[in-house]
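Only a portion of the chains appears, each positioned as in the full assembly.
Just so it is clear, A, B and C label the chains in written order, and each chain counts residues from 1 on its own.
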Amino acid sequence: MAIVVVDVALKPEILDPQGRAIVSALGRVGLSGVADVRQGKQFVLTIDGEIDDAKLAQINEIASTLLSNPVIEDFTVQVRR
Amino acid sequence: MTPRVGVITFPGSLDDKDAARAVRIAGADSVALWHADADLHSVDAVVLPGGFSYGDYLRCGAIAKFAPVMEKLVDAANGGLPILGICNGFQVLTESHLLPGALTRNDHLHFICRDQKLRIENNTSAWTSDFNVGDEILIPLKNGEGGYVADEKTLDELEGEGRVIARYLEINPNGSRRDIAGITNSRGNVVGIMPHPEHAVETLTGPTTDGLGFFSSLLKSLVNDGKVSA
Amino acid sequence: MSVDKVSDAISSPDESQPFAELGLKKDEYESIRGILGRRPTSSELAMYSVMWSEHCSYKSSKVHLRQFGTKVPKNNSMLVGIGENAGVVDIGQGWAVTFKVESHNHPSYVEPYQGAATGIGGIVRDIISMGARPVAVMDPLRFGDPENPDTRRVLTGIVSGIGGYGNCLGLPNIGGEIVFDPSYQGNPLVNALCVGTMKHEDIHLAKATGIGNAVILYGARTGGDGIGGVSVLASETFDADGPAKRPSVQVGDPFMEKLLIECTLEVLHGGLVEGIQDLGGAGISCATSELASNGEGGMHVWLDRVLLRDSTLSPEEILMSESQERMCAVVEPAKIDAFMAVCKKWDVEAVVIGEVNNSGRLTVESHGEQIVDVPPRSVAHDGPVYERPYARPDWMDVRQASGPENLVRPSSAAQVKQTWLTMTGTPNLASKSWVTSQYDRYVMGNTILAQPEDSGMIRVDEKTGLGVAVSTDCNARFAALDPYKGAQLALAESYRNVAVTGAKPLAVTNCLNFGSPEDPAVMWQFEQAVTGLADACLEMGTPVTGGNVSFYNQTGEVAIHPTPVIGVLGVIQNVERRTPMAWGLDGEFVYVLGTTRDELAGSEWAHAIHNHLGGLPPVLDLNAEMTLAEILVAGSREGFFSAAHDVSEGGIAQTTAEMAMRSGIGVRLDVPAGLDAFTFLWSESATRAVVVVPQNQNDAFLTLCQSKSFPVTKIGSVDSSIKSIELTGVFGETISLAIDELRVISEETLPRLFG
């Protein structure tokens, strides 16, 4: 059993209305000094068996086609041990 | 022969019956296509309806692009088959790279359902030939993730090639770049539009019957292309 | 993990059991022991505790609800009555309609988004389980003070939950209510209504018939959510308990529900199902015991076959789990394969968990061990029944005696105009489009009317134009002043709203939201409201087909206003004849049907301007209400009206302002003789509507009113050359309200508060 975490974030140039809404809400509740918030997604995959290079390549493929949309998003893959 | 227009149902498609109704009102036969059936049953055109395919979990349209029927559809699109993606259908088309760009969360973060004014910008695509450029139409819009985005180069290209088919008027309801409501591919057979023409085909149930133009355009282009006889 | 088996219960009769923690009273526990002749196993205890909770057993309300069964009007349209998942009404041409309203108040306070979302999910499953296709939803909502910051959290969460679930499910939202009153501050009301349509032959019931038939559980997997939710969440109040004591909430999966709708309708239409039941409160406990006790009387269940999301769940938890999006079907063995094939087509997991028998017992085994052996009826239907004490509280005298007579009224034309502008923007009267635009009203392509019209209207049959209209209403301030009259006024308003659109009122559903039944004053309000409703339904010929009771709506000792939300369903033969609320053409005459009296107690004016609640609610003549409805329905059929709109909260001022805002065309009005401008504009007398009559229909319309001896007053005419409401006779002067100004005021309130 292994855990693989895929973080997906909007590309920096893409507007993030959710992040913006959070910045203004933070202002309302009195947390000042937050310059920016970006909201991304995190996928935690539980994988049967061990993670080898082939599997990792497969996961990267999935991350770039299914879990993220390369037109607007970047992603990172980490194996958590 | 009456043209046959396929309407694909994915799990979670919602406006498939409505799209079929619009096809019938326009004078064509509607053919139900099933996501798991990798066969377009020799239809003359296809509508990808609105809704929440696969719950729109992950990203709108992202899971639908892997449906068996989509592989056939991509081939057919490249072969020139007229395809209209409405709302979720538009999202499926961008996820499948049949159209450029992406549809993102509305800038105001709410789902919005309203009667939306549009200006028709292109009357050469398979789905807009019955309009005049500059026509103003009013049809329902309903989406949570309808903000059209693409990089500047792509946007310039779309504008330059006249591939923006309709633009939002008066209000930009979702933060779409350059008020874009719908686009087409360069060949003009694949069109994606965020608002819902199929909900504006009867005075009783829609704000207008302006949406019929998309479907009558299709019939006209099929005749012009010699696909069906007049 | 050792399970508590039936044999253990026999061998260790004196083991102490946590019945109190599960919400059972000592005597209830004793009666379970009496029924079984031994102590219950822990699984049996779990089942009884959820099924005998207030929410599932109606133990405090049953004695009063019986009136809906005894005072039944002669109305041969009822096909299925109270007691099933939802009532079914014949609307002609072989079509039937089922509709029901339910509450999800407490879960929606804890987790507004999921609470409201699963509220929609639950009521939709009730409708599918009758064999109907759900075709529309409505959402009557009540919130606290709009300026209180917590109201923002609650309202925005609830609205997105309803939209998020309903939109994804593909059901048009065709109406509802949004009402603000401080009495709901710590206890918002989330009521959800669903309408479904079917052909008569498709009606299905929750019955496990046919010995040897399989019991199939299908839909989402069973997880640990909402365990004890039904008995704890829906039956206790929130006071000092911190978040830690909050039980786990249920999370909805609207996509799964959509698959469940399609899959269920396909197996039903394929003739693959003998009986069907949704899983709601009390989960498998409820579904199996109700199916068994309504059918052959016996069922055996293999609990370890239930597909789990969490493999560590104990049998007790599996029995109690309220995981959403699950259904149970009874299927003949020969049809199981076909049933499973449909499930597979829709990607819905299904498994046979039991078998129907005639043992008279509901038996459950888990991994070969017998853990439940009970008479199913004792679980599902023979729960405790309480005759709770009730008494009219003394403070009612004070409340009813302090009427609105001494409140300062506007006394000049300028003040009248200012009051009108102010009233247009109060949160209760302001445009609700900020909320309703978050709901899809177009999906399915059969929505004829939706908010802000008086009722939602759906086309049932595209060929013939047959349609239904539904409205839900309740002015809880009236119910607070007099619960008997208040319930009747709510019925009358809902009935009128249906009639105004041209549909003939046919049947009633209700959601009775009250405080704690253990408080005799609340119990009195409840008894009065039920009696008032039952009496009025009998007189008006509209049977109660079902509904829901929600108790314990209070913060600490303070109960909400009694809020009997009444839904009325009506039929229109051809939706093309519907009457909209916006007037159309120049020169059309504007009339008020009904009598305007000086009735301001409980009005929006008294509330919004003076924060006052006292006096007696408006008088109500049920016969006059029926006559008004006859005129409205006949007028729609005969083409007498270009528009019509009900008069209720905010009086004629609000009614005419809404008509003007909806159409954008101006009107010239005149305060009729015998009334002062204030009373004319803001009285909330019942049984009134504003109608707009084309000149060529004028004589026929007046003849109709005369033939029914119904009071009618001409108040003006439509004038397309102006974009304002011009009202003459206001303390000798004319006031003018620009429609655009009214619209801005009306539209900006909700975004300002919650946007």
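As a working rule, contacts are C-beta pairs under 8 Å (C-beta built on N, C-alpha and C of every residue); 3 or more make two chains touch, one makes a residue touch a chain.
These numbers were taken from a predicted model, which means no experiment stands behind them.
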item	value
Chain copy counts across the complete structure file, not just the copies drawn	A x2, B x1, C x1
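Assume only the chains that are shown with their structure count from here on.
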item	value
Category of the chain touch graph - line, ring, star, complete, other	line
Mean-CA-position distance for chain C and chain A (Å)	41
Length of the line joining the C-alpha centres of chain B and chain C, rounded to whole Å	36
Distance between the centres, which are taken as Cα means, of chain B and chain A, whole angstrom	30
Numbers and ranges of chain C residues touching at least 2 other chains	none
Junction residues of chain B, two or more chains touched	none
Residue numbers on chain B that touch chain C, as the complex places them	11-12, 14-15, 17-18, 21, 36, 50-52, 54-57, 110-114, 140, 142, 144, 196, 198-199, 202, 204-206
Chain C residues touching chain B - in the complex, by the definition given at the top	160, 163-164, 167-170, 253-256, 258-259, 345-347, 436-448, 459, 575-576
Touch list for chain A against partner chain B, complex	13-15, 17-18, 21, 66-67, 69, 71-72
